[in-house]
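What follows is part of the complex, with its chains left where they were.
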Amino acid sequence: MLETDQLTEADVRRIVREEVDRAFKADPARNTATIIASKGTLDWAYPPFILATTAAAIGMKTSIFFTFYGLNLIRKDFDKRILVAPTGNPAMPMPVPMPDVLTGMPGMKAVATSMMKSMFRKKNVATLRELIESALELDVNLVACQMTMEVFGYEPKDFLDGVQFGGAAAFLSEARRSHVTLFV
Amino acid sequence: MLETDQLTEADVRRIVREEVDRAFKADPARNTATIIASKGTLDWAYPPFILATTAAAIGMKTSIFFTFYGLNLIRKDFDKRILVAPTGNPAMPMPVPMPDVLTGMPGMKAVATSMMKSMFRKKNVATLRELIESALELDVNLVACQMTMEVFGYEPKDFLDGVQFGGAAAFLSEARRSHVTLFV
C-alpha cells in the first residue's frame, strides 16, 4: 500500500486503468448469451441448441427463448412435429436435384426428414432429444413465449419438464445484459 | 468530502469501483436495441415489431432497419403485399396436414394469409397496422434501407409517413452501440 502523500495524479490514473480493465473483463454481458428460436423445422432446430450448449459449455449464462414456430421444439410431442421440407430451399443437399414441384409431392416431407435424420445419425450428430437433454443438464434456460402459446392455444402441460414461461419483456431484460444476442 | 491527506490507495480504489459500477449501469448499449427486419411475409412481420415495441415500452432506444423483403412491411400498400405462404414451412399450424404440392396450389397463399389473420384476430393479437402505429408512437426509428430501395425500384413516396431512410453504415453505427442486435 502506498502512503497517502505519495499518491499523484499518475498513480490515480494507473489505479483507475487497472480497475476499469478488471471491470471490462468481468462484465457479465461478456458471459451471457440470449438466443431466440423462432423456427420449427428439423434443420433450424439445430443452430439454437448447438450454439446454446456450446455457450453454456464455455461457461456462459445462456437462455433460449422459444417463440412462433420455435415453440414446437420444446413440446412433449416435438418428435412428431419437427420435420424438414426441401421445398423453397434449393440449398438443402438432396440425393438428386429436383424441382420444388416434386419436392412438394405428398410424402416428400417424410422423406426429407428421415433422410436428414439418417445423415445426422451416420455422422454421430446428436439427436434433437439429446440436444434438449444436454441443454437442460448445462443449465441453459429454456423459455417458452407466453404470447405465442396463447395465440396457438398451447398449454404449459404441453411442454417438456424444465421449460420456463415468459414474455418478450423478460427476453429483452436478459438480452440487454448480453453481448451475444441471436435471432434464429 | 474526505480531506486530501486522508486519500489512500484503498480510498481511490473504492471511488473507482463506485464510478465504474455506475458507468456500467448507465452504459447506453444496455438501453439500445437495433433490429433488422429482412423478411416480407405476415408471420415474419410480427417478431421485429413485437420485439421493438416491447423494447421501447421498457425504455430502450429502439430502431428497426428494414432491408430486402422487409421493405414491404413499411410501404403504404403493405396490406396488399404482406402475405403468408405455408409452402416449405411444415411448422405452420394448418387445419389439416397437407403436402407442399397442395399448399402450393393457386389461392392457397390467400387462404393461409386470411387464416392467420383470423387466428390473430380471435386471440386479440394486434394487426400489423396497429403494430406499426404503436412503434411510431413509442418513437421506434423505422429506417428503410436505401440500397435495397434502389435495387427494387422503390421511391421514398412509397413508404409510410414517419419512415426514415439510411444505409448499412447507419445501421452499423447504431448497432455497435447496442447490446441487443437481432437479424429477423
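Every chain is named by a letter (A and B) in the order it is written, and numbering of its residues begins at 1.
Criterion: contacts are C-beta pairs under 8 Å (C-beta built on N, C-alpha and C of every residue); 3 or more make two chains touch, one makes a residue touch a chain.
No experiment lies behind these values; they were computed from the predicted model shown.
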Identical protein chains across the whole complex (2 displayed): 3
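Following the convention adopted for this analysis, only the chains that are shown with their structure count from here on.
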Whole-Å separation of chain centres (CA-atom averages), subunit A against subunit B: 19
Subunit B-touching residues of subunit A, taken from the complex the two chains share: 1-5, 7, 11-12, 15-16, 19-20, 23, 27, 29, 36, 38-41, 67-69, 72, 81-85, 87-89, 100-101, 103-109, 147, 150-152, 167-169, 171-173, 175-179, 181-183
Contact footprint of subunit A on subunit B as seen in their complex: 5-10, 12-13, 16-17, 20-21, 24, 30-31, 33, 43, 46-47, 50-51, 54-55, 57-58, 60, 87-93, 99-104, 119-120, 123, 125, 179-184
